[in-house]
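Structure provided below as structure tokens; questions to follow.
With one protein chain held back, the other chains of the complex are shown just where they sit.
Showing chain A:
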Amino acid sequence: MLTIKNLHASVDGKEILRGIDLTVNPGEIHAIMGPNGAGKSTLSNVLAGREGYEITQGEVIYKGENLLELEPEERAQRGVFLAFQYPVEIPGVSNVYLLKAALNAVRKYQGLEEVDAMDFLTLVREKMKLVKMNEEFLHRNVNEGFSGGEKKRNEILQMAVLEPALAILDETDSGLDIDALRTVSEGVNALRAEDRSIVMITHYQRLLDHIVPDFVHVLSEGRIVKSGDKELAKELEKSGYSWIHDAPEGETA
């Protein structure tokens, strides 16, 4: 699904990703943890195609294609989905309009016709139930005036409607109350599939109780310094990140 090899990226001459290697196979769930400022969001942005990053070394192969050569929309149309750490408000664009436009963009790439209005509503209603969102939100402007938790749910709703092949969830659990965390996790779990991979960025072991990952990686100072299974997250919960500088560079479990 996704192979990242020795990826280096800088912003304004400052190197932030300093040699990332990561392979994600179909159906796998990977959790990426790591201290603030480690480069987790930078990695997600680079994968989604945000401008402003200079790729100085390395490559990213997604479904056999050089991902870094594609425009953000081309990546999205091919099934790459980024749930934003800080979802963007778009006054003047309703949620329902956005969902429909996004879905049709993917369908167009797949050579399908625009979604029929009735089918679309049925689909959206079903997905809204999945993330327990009230239908009222359909007609509100994208994220405008939404609470922090509502914004995160809204990202997952978009994911549910678009059914991406590779979902990157950047701290989707931050700012969620306990019930919302459960709901969002159930939403994500419902989307688990053999041909769908998920990369979750999180600071908390709590999320991983709900969505059990196949692999856990620790990203620090632009590198993956440790990888393991879900037990690694539990260790981190206890011991924090102070050990990183004691361990030999690049050590993996």
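One rule holds in what follows: a contact is a pair of C-beta atoms (placed from the backbone, for glycine too) under 8 Å apart; a residue touches a chain by one contact, two chains touch by 3 or more; residues count from 1.
Heads up, the rule we're going with is that contacts and distances are computed from a predicted model.
Taken from the listed names "NitT/TauT family transport system ATP-binding protein", "Ring-1,2-phenylacetyl-CoA epoxidase subunit PaaB", "Urease accessory protein UreG" or "Iron-regulated ABC transporter permease protein SufD", the protein name that UniProt assigns to the chain not shown is "Iron-regulated ABC transporter permease protein SufD". Checked against the full complex, the one of A:Ala102, A:Leu191 or A:Val212 touching the unshown chain is A:Ala102. Within the complete assembly, A:Gly92 is the residue of A:Gly13, A:Gly92 or A:Gly111 that touches the hidden chain.
Although one chain is not drawn, the whole complex shows that of A:Leu82, A:Ala165, A:Leu208 or A:Val225 it is A:Leu82 that touches it. Here the missing chain is touched by one residue of A:Gln158, A:Thr183 or A:Ser220, and it is A:Gln158. Within the entire complex, the positions of chain A that touch the omitted partner chain are 48-51, 71-73, 75-77, 81-82, 84, 87-88, 90-93, 98, 101-102, 104-106, 109, 158, 162.
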